[in-house]
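Below you'll find the structure, written out as C-alpha cells, and then a few comments.
Only one protein chain is missing from this complex, and each of the others stays in its spot.
When the chains are written out, they are named A and B in that same order, and each has its own residue count from 1.
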Amino acid sequence: MSTDRKARIATVSLAGCFGCHMAILDMDERLIDLMARVEFDRSPLNDLKRFTGRCDIGIVEGGCCNEENVHTLQEFRRNCDVLVALGQCAIMGGLPAMRNAIMHSDDPLRDCLDEAYLSSPYTRNLTNTVPNDPVLPLLLDRVYPCSEVVEIDLQIPGCAPSGDIIHDTLIALLDGKFRGFERTELRFD
Amino acid sequence: MVQSQTDIATPAEIEAICARFDDDPHRMLDILQEVQTRFRCVSPEVMEVVASATGLTRVAVDAVVSFYSFLSDAPKGRVTIRLCDDIVDRFSGLDAVIAAFEAELGIKVGQTSGDGAFSLEVTACIGMCDQAPAAMINDVVLTSLTAERVRDLVTQLKEGVDPGLLIGSRYYEKPPQDRIRDAVRNNIRRAGAVLLGPVPADSGLKKALQMRPEQVIDIIEDSGLRGCGGAGFPAGKKLRHATQNDSTRRFVFCNADEGEPGTFKDRVLLTERAHLMVEGMTVAARAIGAEEGLIYLRGEYTYMRDHILAVLDDRRARGLLGRNIMGMEGSHFDVRLQMGAGSYVCGEAGALISSCEGLPGEPKGRLPLPTERGYLGLPTVVNNVETFCHIARVMDRGAEWFRGMGTDTSPGTKLFSVSGDCLNPGIYELEYGLTLAELLDMAGAPEAAAVMVGGPSGTIIGREHFGRRLVFGDLPTGGAVMIFGPHRNILEIVDYYMGFFVHESCGYCTPCRVGNVFLHKAVQKIRAGQGKQADLDYIREYSATIMETSRCGLGQTSPNPILSTLKNFPLLYSAMLKGGGDRTQPTFDIQDAIEEARSIAQRRSYIFDRDFTQ
Partner (left out) sequence: MSGDSFTFTIDGVEVTATPGQTIMEAADAAGIYIPRLCDVEGLRHQGGCRVCTVKASGRSAAACTQPAAPDLVVDNETDHLNTMRRHLVEMLFQEGNHLCPVCEASGNCELQAMAYRLEMVEPFRFPGLEPCRPVDASHPDIALDTNRCISCGRCIRASADVDGKGIFGYVGRGIHRRVAVNGSDLAHTDADINDHAVSRQVCPVGCIIRKREGFSIPIGEREYDHGLIGDEGDSE
C-alpha cells in the first residue's frame, strides 16, 4: 500500500451485536496513531452511509440473516480490495446461526417467527402478530456466514475479537506484512 | 403401519432364536438376521430382549442393527425390493425401472406400503453389472429388468406369488445350483486353464493331505500366487505368517463379500466352483493347522446360500469336511457359513472379522495383522474366493505349472469382471499381463472412452492409457473392469462413486467419515458449474489428508475416483470451472434464500425483485 495517501477503510455491522465495532474502539489510544495512517469511508463509526470511493480494506461484522445483509455484503465485496470478516458471527454465523440448528420442522422460518413472536412462553406481544412492515427486509432461510455469500480474504476470530488482535492485524495489513496470527492470540469466544 | 398378528415378536420367540445361537454375542449378526427375516424389523423392544439374552447392552445391539443396510428398526414390507443403484444400472435404464416399480406399487423409493406388503429401496452394487438393471426381491435376484417386465412382476407379487416363482414355476423343485443358474446368467466369456476350464475334483486336497503342512506352504509360496481381492498380498507368505505363533486354535476365512462395484467374478466361482473354493480352504487349513473355517457370504448373494450349504453338506457326507478328512487321521476341518447384511466395508479383512464377531463392521487397526490376532484374537487367514480356488489348483498342478502362466510378478490367471458399454459383458479368465486394450477388444468395446479398473477404489483412465498392462505394478485390480463410452458423463460417475463411499464409510475415523462428505460436495459443486479453482485445490488437499490419515483401505482409496479423473481428464474439470469475476459465491442463490420469507410476508423483495406493477 503506498505511503503517500491514507488507506481507506470501510466497516459495517450485519447480523451482529455491534460488539465487534465496540472492539475496534478497544484499540483505545492506538486509534490515534492508526488514524494518522487511515481514513474511514463508509462506516457506522462516522455514520457515513454510502461508499465515497474504492476502499483498501472492508471490515464486516456479523453474518447474513436477511436480504439487506446480503445486499450490503455484496456492495462491500464490490468496493473493497481486501475484505475482512471480523468476529465469529461474520465467520460462521455466530449467535444468530443458532436458528439454523434448532429449525427441525418442514416450515422452519415460519416456526421460528412463531416461536419468537407468538408461541414462546416468554413472549409478550400485545398485537399477537408477526411484524411484517414493508420496510422490514425479508429474512433468509438460514443465517449465512459471510464466506458463503462472497469470497472473504481474511478472518479475525473472536467474540468479540480483542482490541489487540484487531490492531495488530490492521497494522500488519497496512504494512503489507500480515503472515497469520500468533497461535496464543486466537480465541473463538 | 398395519401389521398382521404374526408379525409381532413375543419375547419368548426372540429368546428362542437367541438360544439357537447359544445366546452367543458373537453370533449377533445371525440372531438379528433371523429376527429381521421373520419379523421384518428389529424393534427397540426386541433389541432389549436380545441384549439381555446375550448379555450385552441394548445400545450395543442397536449399534449392529443400525450399521447394516439389511437390518432395520422399523418394519419392512413382506416383500422388500432392493434395486441395484450402481452407475452401470443407471446407464442401463434404471430410471425407467424405478418409475415402473413406483407407479405399480404406489410407493416411492425408501417407503413401505401402508398395508406392510411392499418396501422399495435402492442398494449399492449387488454384483450383477453384466446383466443390469438388477434387483433383489427378498432374497431372490432378478436381472435385465425392463419397465414392462416390472409391471408383470408386480402384478404377480400382488397376487401373492412367491418371489422365487418369478424365476420359473418349478424354481423350488430344482436343486439349489440349478436355481441360481436360472436366476443369474454366468456370462463366462473366456475360460482359462486354472479356474473355469475343466477341474478335477479334490485332487489338490488329496495331494496336500499327503504332504507335511510346511511343504504345502512352500508350494503356494513357490507358485508366486497373490491374493485376488485387489491388494495382491502373497498368498504363501500370509499362510506362513499364520503359523508363526504358538496358538493352538487358528481359522481359515473365505471372503465372499465382493462388494467392489463392478466385481462379480466370485459370484460365478461360487456358482460353478464352490467345491474348488472349499477344497482350497481345506488345503489352507491343512497348511496352518486350522480346524475351523468360515465363509462370509455377502447379504446380496443370499440367493446362493442354499447352494453353498448344500455343497458343505455334500462334502461332509463324503468325508471331505469334518473329522479325519479323506480318512486322514487327525485331519479335521469344518466350515460355517456366515451371511453378511449389506455393508461394503465388510470386504475389508478386519471389518469382516468384526462382523463375524457379531459387531458392526468396523475395520481393526492395521496392526496386529489378522494372521497374528484375527477372529476372537486368534490367528486367522482371510482370503478371497478366487485365491482359495487358486490354492487348490496350485496344489494339484504344482507351482511351476502356475508360474508358467502370467508374468514374473503376477503369475497365473485372473478373473476379470467386465461390464458397462461393451458387447460382451461377463467373466474373462485370462493370464496376467495382457493390456487393457486387448481385453477391451475381446469385450467388444471399440468406442470405450474411459475405463474404471479395480472399481471406484481403483483408477479411471482414458484412451491414451489403454496400452497399460493388467498386472501388479501397472494396473492392479481385484478384477473389475467397467467400460464407459464417449457419451457418458465422467463427472456423473465420479459424483456417484463419491456418494457411494460416503454411504459405505463405517464412520470410525474422522477423515473417511467427514472428509468424504465434503469431497462429494466439492464434486457436486463443480458438476453444477459452480466450482472455482480454489475448489480443486481444496479437493487435492483434503484428498491427500483423507488418504494419509484414514484407518483402513476404504478411506485410503476413496478419493481415487476424483484424483484419477483430475489427472487423466483434466480438461473435464477446467471446462466446468467458473472464472474469477465478481468474487461472489456461485453457490449462494438469493432467490432460493428469500423464497420462504417471501411467501410468509406475501410481498416481493424491494432489493432483489423487479417491480412488475410499474
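Here, contacts are C-beta pairs under 8 Å (C-beta built on N, C-alpha and C of every residue); 3 or more make two chains touch, one makes a residue touch a chain.
Just so we're clear, the structure is a prediction, and the values are computed from it rather than from any experiment.
K.L.:
Quick check: which displayed chains does the absent chain contact?
P.N.:
Counted over the whole complex, the chain not pictured touches A, B.
K.L.:
Please pick, from B:Tyr171, B:Phe233 or B:Phe518, the residue that touches the omitted chain in the full complex.
P.N.:
B:Phe518
K.L.:
Can you work out which residue in B:Ile325, B:Cys506 or B:Leu563 touches the chain that's missing from view?
P.N.:
Only one of B:Ile325, B:Cys506 or B:Leu563 touches the chain omitted from view, namely B:Cys506.
K.L.:
In the whole complex, what residues of chain A lie against the chain that is missing from view?
P.N.:
Against the missing chain, chain A presents residues 85, 88, 91-95, 97-98, 100-104, 142, 144-145, 147-148, 152, 155, 157, 159, 180-181, 183-184, 186-189.
K.L.:
Going by the touch rule given at the top, which residues of chain B touch the chain that is not shown?
P.N.:
The missing chain touches chain B at positions 44, 57-60, 62-63, 66-68, 343, 360, 365-367, 502-511, 513-515, 517-518, 521-522, 534-535, 538, 541-542, 544-545, 548-551.
What we mean here is this: only the chains that are shown with their structure count from here on.
K.L.:
Just how far, in Å, is the C-alpha centre of chain B from the one of chain A?
P.N.:
Their C-alpha centroids are separated by 49 Å.
K.L.:
Touching chain A in the complex: which residues of chain B?
P.N.:
582-585, 587-588, 590, 592-598, 600-603, 605-608
K.L.:
Can you name the residues of chain A that touch chain B in the complex?
P.N.:
So the residues of chain A touching chain B come out as 66-68, 70-71, 74, 77-78, 107-110, 113, 130, 132, 134, 136-142, 144, 147-151.
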